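Shown here: the complex without one of its protein chains, the others still in place.
Labels for the chains are A, B and C, by order of writing; each one numbers its residues from 1.
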Amino acid sequence: MSELDLLYTEIEEDLRSSVRDLLADRCELDAVTRIYDGDRSLVDGLWKSLVDIGLAGLLVPEDRGGQGASAREAAVVLEELGRTAAPVPFLTSSVIATTALLDSDTALLEQLATGERVAALAVPWSAAPDAQLPAVRLEGDRLTGTVTSVAGAIEADVLLVATGSGLYAVDVSAVTVKPLVCLDMTRQLADVTLDGATGALVLVDAEPAVRRALDAGAALMASEQLGLSRWCLETTVAYLQVRKQFGRVLGGFQALKHRLADLYTGVESGAAAARHAAATSAEGDPDATVAASIAQAYLSDLAVRAAEEAVQLHGGIGMTWEHPAHLYLKRAKSDQIALGTPGRHRVRLGALVDLRP
Amino acid sequence: MSELDLLYTEIEEDLRSSVRDLLADRCELDAVTRIYDGDRSLVDGLWKSLVDIGLAGLLVPEDRGGQGASAREAAVVLEELGRTAAPVPFLTSSVIATTALLDSDTALLEQLATGERVAALAVPWSAAPDAQLPAVRLEGDRLTGTVTSVAGAIEADVLLVATGSGLYAVDVSAVTVKPLVCLDMTRQLADVTLDGATGALVLVDAEPAVRRALDAGAALMASEQLGLSRWCLETTVAYLQVRKQFGRVLGGFQALKHRLADLYTGVESGAAAARHAAATSAEGDPDATVAASIAQAYLSDLAVRAAEEAVQLHGGIGMTWEHPAHLYLKRAKSDQIALGTPGRHRVRLGALVDLRP
Amino acid sequence: MSTAPLQRKVEEFLAVHDPSTTDRLEFLRARYDEGLAWVHYPVGRGGLGLAQELQSEVERLFVEAGAPDNKPGHNVIGLGMAAPTILEFGTEEQKNRFLRPLWTGEEIWCQLFSEPGAGSDLANVSTRARRDGDEWVVSGQKVWTSGAQNARFAILLARTDPDEPKHLGLTYFLCDMTDPGVEVRPLRQITGEAEFNEVFLTDVRIPGSQRLGEVGQGWKVANATLNNERISIGKGADREGGMIGVVAQTWRRRPELHTPELHDRLLRLWVEAEVSRLTGARLRQKLAHGQPGPEGSAMKLSFARIAQELSGLELELLGEQGLHYSDWTLVRPDHVDFTGRDAGYRYLRAKGNSIEGGTSEILRNIVAERVLGLPGEHRVDKDLPWKEIAK
Partner (left out) sequence: MSTAPLQRKVEEFLAVHDPSTTDRLEFLRARYDEGLAWVHYPVGRGGLGLAQELQSEVERLFVEAGAPDNKPGHNVIGLGMAAPTILEFGTEEQKNRFLRPLWTGEEIWCQLFSEPGAGSDLANVSTRARRDGDEWVVSGQKVWTSGAQNARFAILLARTDPDEPKHLGLTYFLCDMTDPGVEVRPLRQITGEAEFNEVFLTDVRIPGSQRLGEVGQGWKVANATLNNERISIGKGADREGGMIGVVAQTWRRRPELHTPELHDRLLRLWVEAEVSRLTGARLRQKLAHGQPGPEGSAMKLSFARIAQELSGLELELLGEQGLHYSDWTLVRPDHVDFTGRDAGYRYLRAKGNSIEGGTSEILRNIVAERVLGLPGEHRVDKDLPWKEIAK
């Protein structure tokens, strides 16, 4: 295999800067925390400002009204969103739902690109790319069934529902969306019930599109996990550089230094795995599926470890509601389960690289 | 369950002292190392001196010529043997083979008790208590088959061979014993080939006796592993208390302090598990099988970790042939595989405590 | 006294004080006065000067008789920390005044030790106590105070002399939580609950009679208190007590969630939990009549790690259900159960196990230095006057 660029291009770094600036302005961590108490006032404005700089259509071809960028750029956006545990439907609508529609000629794709509409793929958020898909029945032109724990449904106005006879776009007004109390309220899930809902057929062959979408989600969520891990590492290092106990900064205690060195090693490794997943996804490389599972197997655990270390090394303050570390812990633990646990991805890899049970 | 004594009785501590004194005199680590170059001159004299203080018959009832002691005392002896990686057939003959014969009226048991003879159970050293037993065929009164990697066979003059029709005592002169080059030369294994050998039937029902013997071996090898782990911890702590680099003793560097604290925590936990296994075995407690597998699952990995930490924290000197750390690393890694790997014991535990796959 | 005479004593007490007809508080006060509250305490202080192991037999007999208890779960700090410290360092007057209502639960206690700038480095407390005649005037901010909202009294560590080195300028007080200068604010945790509080002290006036131990002896007294916290090895549980039991039950109830990977991880942790239980039993045997030593720190290290790994595993096992949570509403629980509520709560709450009551990092230092005899950390702050230490 020829070597893919695992760094960031200048364009990607520029994109990162604009997203980071925007989030610094628009996504204060205190406001993110308030979502846990039901105050979601942050969400709409933040999403609108992301739409305004064209992020909703990043993966949509230019001739369909999007930016025609690749998974590499989407990954950079996700790194930044991961750094702030941002409560926006970028991953669910602009990556997963969008990828599911790339082979469809539906006008919905254009609407997603412009941010006019927001979509969510109706699968449980825990579903791995090779998981069994939820059973929604098509009777005549009516869809019936329940899909539990759907991510992005709350923010969506249209849901993509897979059936044996095709992928349907269903307006949320035609279904029941029941928000759930979730471990990670910054990506709140909902149960979706279809009780004879009508929808528009957008693709005849649903399953390959859904699997491709979930694989893209798995490949790119790794970058969200990378951004999250980096925030945890950097914030913890910065805190230990100033926090004093016993008249010394804590960062001078060798046991903590070594743990942070190990965490840094993990984060740098995670960066390579996440960039590799993004680059293979962008290239349509035959290794993309393997790369996505490697990235999930590695970064899901890394992000949890980074967040757990952040909480622990902040000491008591890290256990408080006031300090933002908990936002990252909840997001990391939730991401670990999302789109397949690391164990699930390892089993899949075993089959893909001929290391069978 | 009523609480078992997990400490050492005064009698046990006295026994420990005599064994420790004897080993300090008779089992120099340099001489142990020379076994790797084929110089086994240490072995016979050392074993004789253990026999002289009655250790060979520790588990044999007094009315059969032994000490009538229990698994608790045998465990203390094994702790001390583990501390010196002692190359003697105590575990193989005085624990495993002896346990196999406890229900037999053979005079061989008396001979093992007095040290007049030494026996070994003919199973691969890697066999877990619930493993499939090797197939030795009985044709008429002749035994035929090969048992590979038998521990204690080199030191033995009689082998206990299980067949479908009973357990046989076979004189080593009737078989071929081919010594193997082993990772742990302080318990060198051998392939045993029976080519129409005759033997004496010592028990009609071989399998339960063999399984009980292997379970006793597993329960008590944990104490050998405990002794080994303690040696590694203590030797490393002592070294780091004097070895200076950067003008400071290495033991003052916090990262090393924390690793040693974690190792100490492991060793203390291992002590509880090993004592529990010995105590349940001594009492014939219904929990003995579970306790043996817990002890193996825990102490096999602990001993490897302790030996690996000893090598690493000694730095370069720990990698040399001259320093004894390697004796413990090889013994620990070999013990990990012996009598079933930790993974194998965990699977067995899962069935025993109703945590099924 | 062995079990039999003690048993007779309890029976005689119960014959006189019928639990079914005696007022609860009256019953408890009488039990204290009879020396059957904590039998290892001295005569006249609710005890009989017996071995501590005998207490569990006494408790068993009272439970069997259907007697009311003193709700020990509601006064953990009082019973576990304040009482033994008052017993050791208190004046006769202090013991007379505080021990009985503490044991009966009439007066709940809390602890005012930690501060935002004094966590692991507890000797760094900056809450100031200034002498004013026969009183002390105390101002500062305390944190991680559980039960402060229900407490009548607090054990308090404050700085009485900033010119002394940090460990020498501290004094220990018994603080009345109803003083108008005491303000209690709930401190919300990552679980959503406010199990702890921040306590702001503004010119709180403490009478000289409520100083515990000598002026400047606060660090020594506080360490006696903390040893009782850190080294508490618990009563010993049966196999599968605590977090492992919860997760093992989830495993047994939900075979459809099993994977080979999770099976091996669960069994590893099952073994570790069981070994940890045996280690606790062994340590209790070792300490049967002796003082708890730093070995207890090793137990707490294992406890925290195993609880955290198990609760993390449970969420992965639950998969989709692991993404859910029960309730984020801010509540102030009276009583904390690490394994109570849902799996998400267990996961988040367990993170505190390696922080509260001595972080795992501090405990490793203790084991390395006090058990293994390795050198202490380089200290720049030991002999400097406290006010000159870089904060």
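Just so it is clear, a contact is a pair of C-beta atoms (placed from the backbone, for glycine too) under 8 Å apart; a residue touches a chain by one contact, two chains touch by 3 or more.
Nothing here was measured: the structure is a model prediction, and the numbers come from that model.
Visitor: Among the options C:135, C:261, C:327 or C:356, which residue touches the chain absent from this view?
Guide: Per the contact definition at the top, the residue touching the missing chain is C:261.
Visitor: What subunit A residues would touch the chain not displayed?
Guide: 3, 5-7, 237, 240-241, 249, 251-252, 254, 257-258, 260-262, 264-265, 268-273, 275-276, 294, 297-298, 343, 346-347, 349-350, 353-357
Visitor: List the residues of subunit B that touch the chain left out of this view.
Guide: Touch with the absent chain occurs at residues 36-37, 124-126, 148-149, 180-185, 189, 244-248, 253, 255-256, 304, 308, 311-312, 315-322, 325-326, 329-330, 333-334, 336-338, 341, 343-344, 346-347, 357.
Visitor: Write the list of subunit C residues that the hidden chain touches.
Guide: For subunit C, the residues touching the absent chain are 260-261, 263-264, 378.
Here is the rule we go by: only the chains that are shown with their structure count from here on.
Visitor: Based only on mean CA positions, could you tell me how far subunit B sits from subunit C in angstrom?
Guide: Distance between chain centres: 43 Å.
Visitor: Identify all positions of subunit A at which a residue touches two or more other chains, and write them in rising order.
Guide: Counting only residues that touch two or more other chains, subunit A contributes 253, 255.
Visitor: Going through subunit C residue by residue, note those that touch at least 2 other chains and give them in order.
Guide: As it turns out, subunit C has residues touching two or more other chains at 260, 361, 364, 377-378.
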